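Left out: one protein chain. Kept in place: all the others.
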Amino acid sequence: MSGYEEIILDHWRRPRNKGRLPDATGSAVEANPLCGDIVRLEVKVQDGAIAAARFTGEGCAISLASASLLTELITGKPVAEVERMKDEDLLAALGGVVKTRLSCALLPLRALRRALASEGPPRRTLPPSEV
Amino acid sequence: MSGYEEIILDHWRRPRNKGRLPDATGSAVEANPLCGDIVRLEVKVQDGAIAAARFTGEGCAISLASASLLTELITGKPVAEVERMKDEDLLAALGGVVKTRLSCALLPLRALRRALASEGPPRRTLPPSEV
Amino acid sequence: MDERIRNDFPILGRTVHGKPLVYLDSAATSMKPIPVIEAEARFYRESYANVRRGVYALAAEANERYEEARGKVAALIGAGPGEVVFTHGTTEALNLAAWGLGETRVEPGDEILVTEMEHHANLLPWQEIARRRGARLAAAAVAPSGELDLDDLRAKLSPRTKVVALVHVSNVLGTVNPVAEVAAEAHRVGAIVVVDAAQSVPHLPVDVGDLGADLVAFSGHKMLGPTGIGVLWGRNDLLAELPPLLTGGEMVREVWLNWATWDDPPARFEGGTPPIAQAVGLGAAVDYLRAIGMEAVRRHGEELTALALDGLLARPHVTVYGPSDPAAQGALVAFNLAGIHPHDVATLLDQEGIAIRGGHHCAQPLHRRFGIPASCRASFHVYTTPEEVNQFLSALDRVWEDLR
Partner (left out) sequence: MDERIRNDFPILGRTVHGKPLVYLDSAATSMKPIPVIEAEARFYRESYANVRRGVYALAAEANERYEEARGKVAALIGAGPGEVVFTHGTTEALNLAAWGLGETRVEPGDEILVTEMEHHANLLPWQEIARRRGARLAAAAVAPSGELDLDDLRAKLSPRTKVVALVHVSNVLGTVNPVAEVAAEAHRVGAIVVVDAAQSVPHLPVDVGDLGADLVAFSGHKMLGPTGIGVLWGRNDLLAELPPLLTGGEMVREVWLNWATWDDPPARFEGGTPPIAQAVGLGAAVDYLRAIGMEAVRRHGEELTALALDGLLARPHVTVYGPSDPAAQGALVAFNLAGIHPHDVATLLDQEGIAIRGGHHCAQPLHRRFGIPASCRASFHVYTTPEEVNQFLSALDRVWEDLR
């Protein structure tokens, strides 16, 4: 059957940078309550670059693979460059995502942007107990 | 043009028994707030028969003609017979009524039935000032 | 208008009482052109599924068609798609507006200002809110000309006025109200302006920016679209603060047994399975109207109204209600024949195949204002021809001959 791209399956089966980042300088949780996907993205910014990035989460293969891949993509990159990253860049890196699932694929990127922003909007979607 | 039956036009132009009945034994008002038709029907029952019937009202040609014709039809008749009068009887007497206007034609009959009933249901449709 | 337009409306080929149908009740509801009927049918035959939550391609396709329709409606009124809420009609849209503002803006002792010419749909919801919230409902007067008495409206505006709700084009008088002017004054006292555009969006170019209102309601079925769908347009920031009227699926984020959080607009206000196929049909209706051009639609309405007014005003036994100025009036005329009930007029015209409406047109207070229980109304849309208006006028003469 024509299933997911190999890169998605690979990152889903063997997630990279999964876990918490104790000395994170930025952290954000994004959830898609419609499907229950939830991703926490933590970054450590040092000298204007992403020194480390980690994620934890629950959800579908696409959102978790995307989170895993994203941490790889940004680690070591200057923050300015990471901030310029577009939705399309991540989708392309994932090898393409069916359009019904774009919101899953982009959930980690939303979390990353909030983690990098000094002041993100207040979280409205989930109570802290859920995270 | 194919208009109303002659009998309707005749009763509408020259209404019979129009006015109040000071010594009425029964009286009722029926209104059709949807079109503003309002008819008061008063009867005087004596020795088990309709000694007199009068109507007042405002509204369309059909409801007023029907009220006029109805007072003629029942005057002198035994109450028992009048009570058996069916919707179809009145409609037939009017020479037929287009079905979009049946409620206009039957408004006076509804008032008559309530006027004859010792205790009609409480009037709910119009405040007394309107009658 | 083009003869081809008429051919797009199959029902206009039918007869009534053996006579060709002359449909002059478009203000009650408009007829539907083939492209609208077919858009809905084709959607069911080819792309149907429930919208929003579906992960499969067919659901995505259906959702796209639904959102595409929202975009078309938004473009028609110069709005952003996120500001267009699909409701089931003007009535639900106005109930939603009243409910939401009642919850967020109206306190005991406040005032809600409507006008004497409102359709019941823009009066009763405010009565309910006023009653529930302990607010006062006031109504700006209608002048004998059928125009809004702006001095009276101004006199009734105060800092206690939290909502001004008014009709854009009266469904009885045809009066086009100066909404932008009223909105500016209402905003000056801090009131929210709600506009019942049920009779304007189908007939005139309406740009919500120019209108200056905060919430605008209209129905699909009066603008060549299907029944069962309507629109509430709202300023983004205002919609964001309003609570939903209907709760259920598809309008929430998170649901626990004892609490729930609402989704953002417009989803927040579209609880349950929305009128999906009807949205697609409405999108096709918008396409149809825009292909003609709203300016041309308006011009056509004005021409027919001018013709009807000329004819009616020339007959001494006819009383006409409203401005009697085609340029200041929607595509309709309201009138009475001296001493004859509107229902008799409508019934007798119907015998000749001519469909007009007789009654209070869901505007009882307005009729009371003019001291009449009811009126006759002839109303037009793009498919109405000058010949039909003339047929109507001569038939009216026969009614008068018959009944007087």
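Per-chain residue numbering starts at 1, and chain names A, B and C are given in the order in which the chains are listed.
Note that a residue touches a chain if its C-beta (ideal position, glycine included) is under 8 Å from a C-beta of that chain, and two chains touch if they have at least 3 such contacts.
Please read these numbers as outputs of a predicted model, since none were measured by experiment.
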{"item": "Contacts of the hidden chain among displayed chains", "value": "A, B, C"}
{"item": "Omitted-chain contact residue, chosen from C:134, C:159, C:209 or C:248", "value": "C:248"}
{"item": "Contact residue for the chain not shown (choose from C:102, C:202 or C:271)", "value": "C:271"}
{"item": "Sole contact to the chain not displayed, among C:69, C:94, C:382 or C:395", "value": "C:94"}
{"item": "Touching residues (missing chain, whole complex) on chain A", "value": "1-4, 9, 34-37, 58-62, 98, 100-101, 104"}
{"item": "Those residues of chain B which, in the complete complex, touch the missing chain", "value": "33-34, 98-101, 124-126"}
{"item": "Residues in chain C touching the chain absent from view", "value": "10-11, 14, 16-17, 21, 23, 25, 28-29, 31-32, 36-38, 40-41, 44-50, 53-59, 88-92, 94-95, 114, 116, 119-121, 123-125, 127-128, 137, 139, 219, 221, 226-229, 245-250, 252, 254-260, 271-278, 343, 346-347, 349-350, 354-359, 362, 364-365, 368"}
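The rule is short, and it goes like this: only the chains that are shown with their structure count from here on.
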{"item": "Overall pattern in which the protein chains touch one another (line/ring/star/complete/other)", "value": "line"}
{"item": "Chain pair whose interface holds the most contacting C-beta pairs", "value": "B-C"}
{"item": "Chain A and chain C, separation of their C-alpha mean positions in angstrom", "value": "47"}
{"item": "Centre-of-Cα separation between chain C and chain B, whole angstrom", "value": "38"}
{"item": "Contacts with two or more other chains, residues of chain B listed in rising order", "value": "none"}
{"item": "In chain C, residues with contacts to at least two other chains", "value": "none"}
